[in-house]
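Data block below; observations after.
Just one protein chain is left out here, and the rest sit where they should.
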Amino acid sequence: MPDGGTRVAVLGATGFGGALCARIVHRHPSLELTVATARAEAGRRHDELYPRYAVPQVLEEFDADAVAERAGAALVAYPHKTAALAVRQLRERGLKVVDLSADFRLDQAAYERWYQAHEAPELLGEAVYGLPEAHRDEIAAASLVAGPGCNSTAALLATLPLRGRIEDAVFDIKAGVSGAGREATEETHYSSAAENVNAYKVEGHRHSAEIEQELGPGRFSFLTHLVPLDQGILASCYLTVPGLTKDEAVALYRDAYAAEPFIDVVDSAPHTRHVQDTNRCRVHVTVVGDRTIAFAAIDNLWKGAAGQAVQDLNLMLGLPETEGLE
Amino acid sequence: MPDGGTRVAVLGATGFGGALCARIVHRHPSLELTVATARAEAGRRHDELYPRYAVPQVLEEFDADAVAERAGAALVAYPHKTAALAVRQLRERGLKVVDLSADFRLDQAAYERWYQAHEAPELLGEAVYGLPEAHRDEIAAASLVAGPGCNSTAALLATLPLRGRIEDAVFDIKAGVSGAGREATEETHYSSAAENVNAYKVEGHRHSAEIEQELGPGRFSFLTHLVPLDQGILASCYLTVPGLTKDEAVALYRDAYAAEPFIDVVDSAPHTRHVQDTNRCRVHVTVVGDRTIAFAAIDNLWKGAAGQAVQDLNLMLGLPETEGLE
Amino acid sequence: MPDGGTRVAVLGATGFGGALCARIVHRHPSLELTVATARAEAGRRHDELYPRYAVPQVLEEFDADAVAERAGAALVAYPHKTAALAVRQLRERGLKVVDLSADFRLDQAAYERWYQAHEAPELLGEAVYGLPEAHRDEIAAASLVAGPGCNSTAALLATLPLRGRIEDAVFDIKAGVSGAGREATEETHYSSAAENVNAYKVEGHRHSAEIEQELGPGRFSFLTHLVPLDQGILASCYLTVPGLTKDEAVALYRDAYAAEPFIDVVDSAPHTRHVQDTNRCRVHVTVVGDRTIAFAAIDNLWKGAAGQAVQDLNLMLGLPETEGLE
Partner (left out) sequence: MPDGGTRVAVLGATGFGGALCARIVHRHPSLELTVATARAEAGRRHDELYPRYAVPQVLEEFDADAVAERAGAALVAYPHKTAALAVRQLRERGLKVVDLSADFRLDQAAYERWYQAHEAPELLGEAVYGLPEAHRDEIAAASLVAGPGCNSTAALLATLPLRGRIEDAVFDIKAGVSGAGREATEETHYSSAAENVNAYKVEGHRHSAEIEQELGPGRFSFLTHLVPLDQGILASCYLTVPGLTKDEAVALYRDAYAAEPFIDVVDSAPHTRHVQDTNRCRVHVTVVGDRTIAFAAIDNLWKGAAGQAVQDLNLMLGLPETEGLE
C-alpha cells in the first residue's frame, strides 16, 4: 500500500449509499477515486446514473486483484453476505476497508441471530464499529471498520452521553425512503410512499442489536417508520434515566459533544431538513416530567452511511477527520 | 327545534376542519346544510374556496339568531375561546352543538392550565367528550359534545382496550400538515414542510391532558411530529402493561372493537394512506419483549375532526351512526 | 344478459385503474360487482390490497365462461394486447364491455403504427371512443367502448369546443405518478420521482394518435411530463385559432359544456388538487395575444380512467350518467 491508502475503490457504487461514497471520494482533496464497481451497470459511467454527483468514473465489475493494484483502501457498499466475501478478498490483499453493510457490526452470535451464517467470521476480531463519536481511537488504529446502520447512528448519537444510565428507552425512528434502498418495490413506489407513514418490522428490527451492543443492557424498544421524504432520519428517544434533570442533561450533552466536529447540540427539536445533504447531526435533549427526551436528526445517506464511512476512512488514514465532508 | 336538528349550521366553514364538516353535512342523506359561516370570506361560495368539496353554500357572517332560525344543530369549527362564546349563544337558543375546539374537552382546571380562562364554564357540566368508542351513550344523550383533538383521537383509539392497565406509555404521533391549520406560516410553507420531519411543543402538548382524562393516571409521554403529508396521523404507542401477552392483547382489541363501525383491528402496522379521506381508524397491537406496541392510523380531518363530529351528531340526533360517512 | 348488465365484472382489478373501477362499481347504487380478476393476487381480497377502497370482493383468475355466468357487463383494465383477447371472449359471450386499454381506441392502421399487430381487429368496427363529451349517443348505443387515455382525455376536454378550427397546437401535459402504473420501476421509485420533473417519450407519444383522431388534422405536438404528485393531470394547450377572441372563446366553451355534468368551465387556471378523487374536469380558456391558451385538470384515475369508464357504462346501460360518480 505504497500510497498510504489514498487511492480508493468504491464497491457497489450504484446503490444510493455507494453512489454517494463515490461522489465524496471523487471530490475529496486527499483521496483519489480509482475504482468504482457495479454489476448490471458495468461499462457505464457513474455520472450517467447519478448526474448530480458528477463523477466521471467508468463502472467496472469487481475483481479483487484489479482493485488491489489500483487502490489502497476501499469502501464496500454491498448487501450483507456479499459484502463479507468481498471484504475478505480485500483484506487478504492488504487494503484498509470500511464496510457499509451489517456484516462486521456485531459479534458472531448476534449477527447470526439477526442475519445468517457469517461468511468471514475470522475477520470479526479485527473489525471496529465505525461510530467516531464512540470509537474514534479504535477506528484510527483499525484496518477494518464496520459502518453503523443509519437508524442506529441516529439513535446512538441521540443517547450516547447517557450511556450506562438508561434504564428504559423507546427509540422511535422516522426514516426517509432512500433508506429503503434503490430497488424498486411496492413500498418505494411513489404512489405508496407519498402521503403515507407506516412502521415496519415491528416484531424486531435488526438495528436494535447495534443499539444494545453500544449502549449496554437495558429495556430498549427500537422501531422504524417510513416517512415520505427522500433523505433524512429523525430519532425520537424516550428515556428513563433516574435522577437526571434537564439542566444536567443539557450540560452532559454539551460536554460530550463539545469537541465533535459533526454534532450540534441545539436548543430545540431538530429538523431533518436542516441536515439534508450534510454530514452533520443535530441533537436536542430535554427532560419532561421524569422522562428524558432526546432527538437526533441526520441525513441517512451522509452521516448515516457514505459520509460517516469517509469520516472513518479519514481517521484510518490519518487525514483530518472532516476533510472532504464540508 | 321542530326539525329534530337535521338542519345544520357549520360555523367556521373555511378552515380545513370546518370546510370538511360543510361537505359531509351537504352530502349527508338525513342532514341539510343551511348555514355556513366565515369572516373574511363571507359572501363567497364555499365551492370557490374548496372546489373539490362541491358545496354551493354562500358563506355568511355568524349571527346567533339567524343561525337559530335556520338550524337545529351546529358544528362549531372556531378556534378555542371564540368557540366557547359561540357555543354559549347557540346553546342559549336551544341548538345541539358539536364543538371541534378544545373548549369543552377538559374540566375547567385542566383547561385553564393548558389554555386560558374559560369563556363559558357554566356549560362544562353538560359537555360530553365526543369519542364514540368511549362515550357512545353519553354522546347520544348530550346536547353539547366536545370533538376530541385529532392527535388524541389516534392515541386513544390505539390504547382504549387497555385502559386502566397501562403503567407507562409513550405516544409518538406523526401528523400531516393539514393538522397545523389553514393559516400560512413558516412551518406550513411547502419549502419548510417538504423533505422534513420535526417534533414540536416538546415541553408539553395540550393534547396530553385529554389522554390523561380518558385513560386515567399513568406515566404518560405524548409528543407530536410534523411529517410531510397532507392528511393523516399515525400514533405509535409504546406501553408497559404488566403481564400482557400478544395473544391476549390481540384478543382484547378484537373484542373491544368488534362492534365498532369505524375501527379495523389489522394484522400488521397500519398505513395512514389506507385511511386517507375516510372516517376509518386502523389499529394494530402486538407485544415485543415486555413492551406492548399499539398503532392507530386515522385521517386527521375525518376521524380526527369533521368525520367524528358528524359521527357524534348522528348519535345525538338518533340517526344511524355511520350515515353520511361512508 | 337477463340483468341488463347491472352485474359487473372488473378484469385486472389490482392495477390502479382497475382497482378504482372495482371500488366505484361496488358503491354504485345500480350496479353490483360480481367478479374481480387478478393473476398473481388471485385468492386475496381486494380490500387487503386497497384498504381505502373497502371492496370485500375475493379476487379470482379470469375465466370467460365464469364471468359470463355472473356478469352482463365488464370493465377491462388489462394491458393492451392482453385486453383485446379478453374483450373478444367477453363479446363472444354477449357482455357489454368498456375496455380501458388502448386496444380499441384507434383504427387498425393507427393502432398498428403505435402498438403492434392487433389481436382482435374484427371488433374495431363496433368499438366507440368513450369520451362522452364527444360521442355520448354512440356510446349509449354501443356494446364495446374504448376508454380514452388519461392524457388524451385532458387534452381533448381542453380543446373540443374548438374542434376543426385549430391550426397549430402544443399539448403540454403534466401527469402524476399513478399514471405510470402500479409496477415498481426506477421511474416510479419515490427517490426518483420526488423533487423531480421530466418529460418522457419526447420523440412521439402514443396518445397523440387519439388527439389527431378526435380533433381532426392539424400541426399538433403532444408531450407528457412526470410531476411529483400521485393523482392528477394538467393539460396546458397552446393553440393557434385564427380570429378567435377571448370573449368568443369563453362563450364557446361555456356553451359547449353548459349541459355537461362533469365539466366546469372556470375563470382562472385550474388546479389538479381541485379535482382530486373526483370525476370532474375543470377547464379554462383565454386568448393572450394571438395565442389561445386552454387548460383542463382531471384526476387521471377518475375522469382519466375508472370514473370515465363507469360514466360510459352508465350510458350503455341506460342509467343516469352521473350515477355512482358523485
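Some points to look at:
Should a chain be cited, it is by its letter among A, B and C, assigned in written order, with residues numbered from 1 in that chain.
Here, a contact is a pair of C-beta atoms (placed from the backbone, for glycine too) under 8 Å apart; a residue touches a chain by one contact, two chains touch by 3 or more.
Keep in mind that this is a model prediction, so the values were computed, not measured.
Every shown chain touched by the omitted chain in the complete complex is listed here: A, B, C. Between the chain not shown and the residues C:58, C:85, C:197 or C:251, the one that touches is C:197. Here the missing chain is touched by one residue of A:57, A:152, A:208 or A:276, and it is A:276. With the whole complex as reference, residues 16, 177-178, 182, 184-186, 188-191, 193-195, 228-230 of subunit B touch the missing chain. Subunit C meets the missing chain through residues 168, 170, 172, 174, 176, 192, 194-200, 202-204, 219, 221, 223, 225, 227-232, 234, 236, 238, 268-273, 276, 284, 286, 288-291, 293, 295, 297. Against the chain not displayed here, subunit A makes contact via residues 51-52, 54, 195, 264, 266, 271, 273-278, 280, 282.
The definition used in the following text is that only the chains that are shown with their structure count from here on.
With centres taken as mean Cα positions, subunit C sits 46 Å from subunit A.
In terms of their C-alpha centroids, the spacing between subunit B and subunit C amounts to 37 Å.
Counting partners per residue, subunit A has 194-195, 228-230 as the residues that reach two or more other chains.
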